[in-house]
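Removed from the display is one protein chain of the complex; every other protein chain stays in position.
For chain A:
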Amino acid sequence: MPSTAALLSQAFNGLALGSLLALVASGLTIILGTLGVLNFAHGALFAVGAYTAFVMMQATHSFVLALLGGSAVMLIVGFAMERLVIRHFYARPDEDQILVTYGIGIVLVEGLRAYFGGNSQRVPVPSWGVGATKLGFMIYPTYRLQLIGIVAALLVGLYLVLYRTSVGLVVRAGIENAGMVGILGIDVRRTFLFVFAVGIVAVGLAGMLYAPVVAVTPDMGASFMVQSFVVIVLGGLGSFPGAVIGGLIAGEIISLTSAFDSAYSEVMLYGLMALVLVARPQGLFGTEGRV
């Protein structure tokens, strides 16, 4: 049996890991929940975000500027993707949407590989995040501590934009009945464009924030994509609060299992997902038949 200190430190790590997983999954669930599109380019866009941070860091030597510049780039990527491709697929069957986004993912990843090569790129931890901090019962990387705060702020910001503004209201009304919203004189298409781009910026930001921690390679998004799916299945497909809670649960499961035996972390995660699918197929916060 692990010591209390070990359990406590893993529980804390679960929180940090979970908040990052929540941010990674939020972009996926926002687009799925509001536009009904399952974006299989999600992992590739995560990688695009990380590479954007790499390029911006080299150009500006400032992580904050890299985040701001990177967000602008991701916004443009999101606009372009929606305008050029996704828009034409809203009315098409799910399998068409999956195929086209999957294809975009391949193009993006191979584009990164063609330009940057297959080896991983170095994105340094920002100067204000270097080192480790003593927390009494354990030592924890300073940057990861800061990430908890940054991610929490970003998630709250996303929630406010999507659920507490008039734009968010239009989005949700548009999902229920786009025709009626149009008759009322509101441009739903523009709102959809906005939501799609916000989702892409969210996943891009997750990639940028994760870049100093993980190996920045063209394929880096693959494992995050799988975990994002687990998170949104746990939390409920298309539910934003579900992604946050799902992310935290996933983080805690992975971390707390590691206190006993890290080899079983993923088994426990998928085991829990299977249980949720059996007991509550719509997920913890999902609405049956919504997506």
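Rule of thumb we're sticking to: a residue touches a chain if its C-beta (ideal position, glycine included) is under 8 Å from a C-beta of that chain, and two chains touch if they have at least 3 such contacts; residues count from 1.
Keep this in mind: contacts and distances are computed from a predicted model.
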**Q.** Protein that the absent chain corresponds to, by UniProt name, given "Anti-sigma factor antagonist", "Polysulfide reductase NrfD", "Spore germination protein KC" or "Leu/Ile/Val-binding protein"
**A.** "Leu/Ile/Val-binding protein"
Q. Given the contact definition stated above, which residue among A:L32, A:A259 or A:M273 touches the chain not shown here?
A. A:A259
Q.
One chain is left out of this view; which of A:A6, A:V85, A:L169 or A:I186 touches it in the full complex?
A. A:A6
**Q.** Full-complex contact with the absent chain, from A:F40, A:F196 or A:F224
**A.** A:F224
Q | Contacts of chain A with the absent chain, listed as residue ranges | A | 5-6, 9-10, 13-14, 16-17, 20, 109, 113, 117-122, 125, 131-132, 138-141, 143-144, 210, 212-215, 217-220, 222-224, 254-255, 257-259, 261-263, 265-266
